[in-house]
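The complex appears here without one of its protein chains, the remainder shown in place.
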Amino acid sequence: MALDATQVDQKALFDWLCRMGDNALILGHRTSEWCGHGPVLEEDIALANTALDLIGHTQMWLGLAGEVEGAGRTADNLAYLRDAMQFRNVKLVELPNGDIGQTIMREFLFDAFHFEMLTALVASADARVAEIAAKALKEVAYQFDRSSDLVVRLGDGTAESHDRMQAALEHFWPYTGEMFVADAVDEAMAQAGIAPALSEIESRWDTLVSETLAEATLVCPERRADVHTGGKQGRHTEHLGYILAEMQFLQRAYPGAEW
Amino acid sequence: MALDATQVDQKALFDWLCRMGDNALILGHRTSEWCGHGPVLEEDIALANTALDLIGHTQMWLGLAGEVEGAGRTADNLAYLRDAMQFRNVKLVELPNGDIGQTIMREFLFDAFHFEMLTALVASADARVAEIAAKALKEVAYQFDRSSDLVVRLGDGTAESHDRMQAALEHFWPYTGEMFVADAVDEAMAQAGIAPALSEIESRWDTLVSETLAEATLVCPERRADVHTGGKQGRHTEHLGYILAEMQFLQRAYPGAEW
Amino acid sequence: PEELAAFQARIDRGERIEPKEWMPEGYRKTLIRQIGQHAHSEIVGQLPEGNWVTRAPTLERKAILLAKVQDEAGHGLYLYSACETLGVSRDELFEKLHSGAMKYSSIFNYPTLTWADMGAVGWLVDGAAIMNQVPLQRTSYGPYARAMIRICKEESFHQRQGYSVMMKMAQGTEAQKAMAQDALNRFWYPALMMFGPSDAESVHSEQNMAWKIKINSNDELRQRFVNETVPQAHYLGLTVPDENLKFNEETGNWDFSQPDWTEFFEVLKGNGPCNEERLGARRKAWDDGEWFRDGLSAYAEKSAARRAAVAAE
Partner (left out) sequence: PEELAAFQARIDRGERIEPKEWMPEGYRKTLIRQIGQHAHSEIVGQLPEGNWVTRAPTLERKAILLAKVQDEAGHGLYLYSACETLGVSRDELFEKLHSGAMKYSSIFNYPTLTWADMGAVGWLVDGAAIMNQVPLQRTSYGPYARAMIRICKEESFHQRQGYSVMMKMAQGTEAQKAMAQDALNRFWYPALMMFGPSDAESVHSEQNMAWKIKINSNDELRQRFVNETVPQAHYLGLTVPDENLKFNEETGNWDFSQPDWTEFFEVLKGNGPCNEERLGARRKAWDDGEWFRDGLSAYAEKSAARRAAVAAE
């Protein structure tokens, strides 16, 4: 990663920044749905904290996306005034929370990716990207520690907690591949040294995830991981539309108001 | 009901028409959430049919409300562009569906009111109201037959179905009183002969409901029925906001578009 | 064998086979599979459209969509009834759907992502369904043929409604046009898949054609669909997502690209975008409804017993 980042197609960079921001926004939204409904008080606190961190990352990534686009859109404009077709998050983060075990498993699978991604982005050829990554990395490293620790404890807990975590893993597995399927945008970013090649991240993710799963006495599914793709290009699941209807209501119902 | 309906305060009439329309709209919306998820095929059909009838009534009541208001708002404008504070339905109809037993119990409790109300409105001093009531009554009579029949069959079915129906009855009971608590709007309508006195409807409702419940081997709760009021004046439960966010999304996100 | 020849002769003469009449076991089984799958498709097909019922943009559109979904459930009802005349109960058929032993049309494993999809589903999916179903009005099994006559009438109404949604979107704002084009892009190939792979690959086709359970070849129907649909797309001002699409002056047909059959088989295997969700939703509806069905049965038994007791007095 040391090529000329200024030569990169700004449209592609905008798209890529939206991917980073939308992943954080939508996972943050899902996490925030737990507010007050967690299984123990410590978990209520931790989930709110995770959501809070992710919303903070969203502000940075979408803020930069707006700058790069140069059309005057703010992070809030991008978060609240795009419809589903314009969202660029992977499908994994928009799936419903399910029980707390599913919520933690999904977070773990995404955190492992997020952690490796940000670790690589700290060395981005684009200084603005590197700066955001450095800020976010500390929090995401903590999130990964927490979610992987919980996966281990629940996987190796009771028979019931083990089975629920195994089922959660099977459920989300076919959605994990999308994180690593590179398209023209990802390739342009890698070429410009802005972001790492996704194949690199994938192999590190494999290692991280399989170590944790082994410790958790969980079995890696044999099913294809790349069944559910398209979110990065704006083709989502049916769930995203409902998230946006709720999330964007006030901005849509009271256009131009300040809050 | 033979006074001069033309003398009535048009603002009160508008409000009252919104109550009729919003009850139909919101109950229709809740019913439509069952689409494709019913417990038997016949029920899928019946629920869709009920929702369809209620949406039809909504168009008539809100259409007339818009005329009476005289500000150029259509039924769609009223349905899709008011926020929760402007909605006038009773809280009973906006509560979540729960299981199919709860859905049917709520429908039954409302249908009994709706049926008696429309029966009286056929003789309204306002010919437009009488006309809508006559059209809607046929369908609502059918709905009441259906829901009361199901209440009887499930109440007097298995121990489980009995207990579920009894629990559903207890759950909704404190919301039933609101239908009969008359305020200035209701009184103005009664005075003008546009609508019946709610006390009359209440005593007929009592008879209808208690007969059915007895046949269903269900016990009328002793709890106060009028605990949850305010919906008719625009003070709703927390549930209505979520309904509207979903229902109004397209109209809010694409202002002015035609569909 | 004699019976078999007589049976075939009846079919060849264009006679209808009725429930209590003799029929070969293979004929019965194939019909159960085909009608059952069709019934299941109607039921599962409620879900992608049901997904937009609560978000329909106007009261009228909401009413039209509700009526349509209601019709689909009704079609399910006729078809299960037709199937029951072949000696298999609706509950048995449901069990096979829920266990995965019986399939439903793969098209319903695709998500509905924007309101334009309500147009695309009506226009393309119902359009393809009609293309499949119209010939089946002349199928040899009486109850099936009669169900088809009724269904086709309603389906063509649905298709027109779908086309009208699409028209509004295609003639609407830029955002609406984009949704309409996107819906066409997503549903075009899955709609082509609805006719099934080329008949060359199908082992049963020949026998089914002889029995008049199948009337036309898959490729024939697919071509007919393309020929009918392409001008409609052009009229809407939309672009069919196929670079090879071209009118062939010689044949009078539109030449087109085959869909990705690998995707088709993956979806059949359960790897489509919504397989788990659709089947999950139906299983959940069924399981959650158990106490409801049991309650109604218990009441029916009690009532019968009460009537019997009264009659005995």
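Order as written gives the chain letters A, B and C; numbering starts at 1 within each chain.
We take it that a residue touches a chain if its C-beta (ideal position, glycine included) is under 8 Å from a C-beta of that chain, and two chains touch if they have at least 3 such contacts.
All figures in this text were calculated on a predicted structure; none of them were measured in a lab.
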Kindly name the visible chains that come into contact with the excluded chain. A, B
The listed residue (A:Asn23, A:Thr58, A:Asn89 or A:Ser124) that touches the chain absent from the view is A:Thr58
Residues on subunit A that touch the omitted chain in the whole complex? 25, 29, 32-33, 35-45, 48-49, 51-52, 55-56, 58-59, 62, 75-76, 79-80, 99-101, 152-154, 156-158, 160-162, 164, 246-247, 249-251, 254, 256-259
May I ask you to list the residues on subunit B that touch the chain which is not drawn? 83-85, 174, 224, 227-228, 230, 235-238, 241, 245
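Criterion: only the chains that are shown with their structure count from here on.
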Furthest chain, CA centroid comparison against subunit A: B
Centroid of subunit B to centroid of subunit C, CA atoms only: how many Å? 35
How many angstrom lie between the centres of subunit A and subunit B, each centre taken as the mean Cα position? 43
Within subunit B, the set of residues that touch 2 or more other chains is 246, 249
Going by the touch rule set out above, which residues of subunit C reach two or more other chains? 55, 175
